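Selected chains only, in their assembly positions.
Should a chain be cited, it is by its letter among A and B, assigned in written order, with residues numbered from 1 in that chain.
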Amino acid sequence: MDVTQVIEGGWITVIGVTVVFTILGILALVLYFVGWLERRLVEREKPAAQPTATPSPAAEVKEEKPSIPPRDLAVITAAILAYTAEKASQLRPLPFRRKVSDSWRLYGLQTQMEDVEDFNYEIGKW
Amino acid sequence: MATFIDFLNTLGLLHLTVGNVIMILVGLTLVYLAIRYEMEPLLLLPIGITAVLVNLPLSGIANWPVAVNLPENVSDSIFKTIAYMSDHYGEPGLFDLIYYLLVKTEVVPLLIFFGLGAMTDFGPMIADPKTALLGAAAQIGVFVAMLTALALGFNLHQAASIGIIGGADGPTTIYLTTKLAPEILAATAVAAYSYMSLVPLIQPPIIKALTTPEERKIRMEQLRPVSKREKILFPVITMIVIGLLVPSAAPLIGMLMIGNLFRESGVVERLSKAAQEELMNIVTIFLGLGVGSTMRAESFLTAQTLMILGLGVVAFASATAGGVLFGKLMMKISGGRINPMIGAAGVSAVPMSARVVQRIASEEDPGNFILMHAMGPNVAGVIGTAVVAGVFLALLG
């Protein structure tokens, strides 16, 4: 244990903690500002069209309209899902890992979301 | 007959050292954990099996030592380094090429950050920017582990690389260790990925010890929707702000944000998909092989490695504590509108630590949904750790 190095380490700690809080603090402030601007813009641009500009959280993930009305797609997909689900029907309690199954190819709109999420789960921790 | 004796001399079995045997067992253990318990298999399986392969003597698939004291004028340049290594250790094997050309040049960690950016939705952090501070607070674990490592006799470069394990970001750990202390790369990488998959075991007791049931029951109001415009602006702004203030973090943050812009822009879906899938998968393979190939007896089988594994737990635990305690502070300031547990998600390990938080919340109150709120600190933690790595590089690099 080298005392000079520990002191140096202390300084680095002080700087590091300061910097990381400063940076993320500034980022937070900027994001608040951007959010405020966005709300102003939206209000000004289309005072009555807010629902369009601020989609429901569910729709927000996907920006564009699918060529099939999601409701119909949902029904069709549900048929397939129900079937595949039956096979995989062991209800696991909050699975910490969800298996990627081949049948995702049939899910349509759910595909990308789930696929990425699963990979996120495994890889995102990096 | 001479030919026959020549051949017998090439039997690897005759050159097997005790170190080799131990490293093979270590590798097999990683493979076992990866398969049996699905511990971070995308990394630990390739790392483990590669460790087995490179410890079979005379295979020639990895001939160059990982950490060498290079002459001053050589170490400046990766290409001179390669020429020097060729001169002194012979023709490179496949794994030498992967390690020296792809990992040591930082190509692989940076491309993984690029892919991660394309896979990450920063929406929860944009919707509630104050949660970014929790991503900063969790970095305290990095410094606690660094100071502990210094106290245990590691030098500053090594201590910083060990501390960053607490950031729970594999590529950042590899990026920093490769630059500051390549001799302990295998140990820090294995520690980072191992503990990451142990997050569901490490975090709950700490979270529960630092919070009361009432605090854990706090419900948070629903996040506001985030517009496409905000999501597009986010990576651009973040890149510029951090790039100007901590330039040494710019490569990591920059690649992360380029990837995220690809994702959110909506106009380059092909490239975004490529970043997330084909490029990511290929790079992941090379990362696993490259890191695994550094697990040689001479550099891995030391008391240091055991200490590093121990320090990894310190790092993760103190990062969790840092996040939760800052969460309690924010709870007080906000008048009880913030559930302090979401601070624990500041250690990154996206999205596992956020799920851990949600699970504990559900245990107390099945109707309490704070997963999305925990995702804010969670993704902020990635940025925070990259910033800390930048500070280390600026001061020590």
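Couple of notes before you dig in:
To be clear about the criterion, a residue touches a chain if its C-beta (ideal position, glycine included) is under 8 Å from a C-beta of that chain, and two chains touch if they have at least 3 such contacts.
For clarity, every value in this text was computed on a predicted model and none was experimentally measured.
Written in terms of the labels on the displayed chains, the full complex in this file has the makeup A x3, B x3.
Just so we're on the same page, only the chains that are shown with their structure count from here on.
With centres defined as mean CA coordinates, subunit B is found 20 Å away from subunit A.
Of all residues in subunit A, only 1-2, 5-6, 8-10, 12-13, 15-17, 19-32, 34-35, 38, 41-42, 53-57, 60-61, 63-64, 94, 96-97, 116, 119-126 touch subunit B in the complex they form. By the touch criterion given at the top, residues 38, 40-43, 112, 115-116, 119-121, 123, 125-126, 129-130, 132-133, 135-137, 139-140, 142-143, 146-147, 150-153, 155-156, 159-160, 168-172, 193, 196-197, 199-200, 222-230, 233-234, 237-238, 241-242, 245-246, 266, 276, 280, 284, 348-352, 355, 359, 362, 380, 383-384, 387-388, 391-392, 395-396 of subunit B touch subunit A in their complex.
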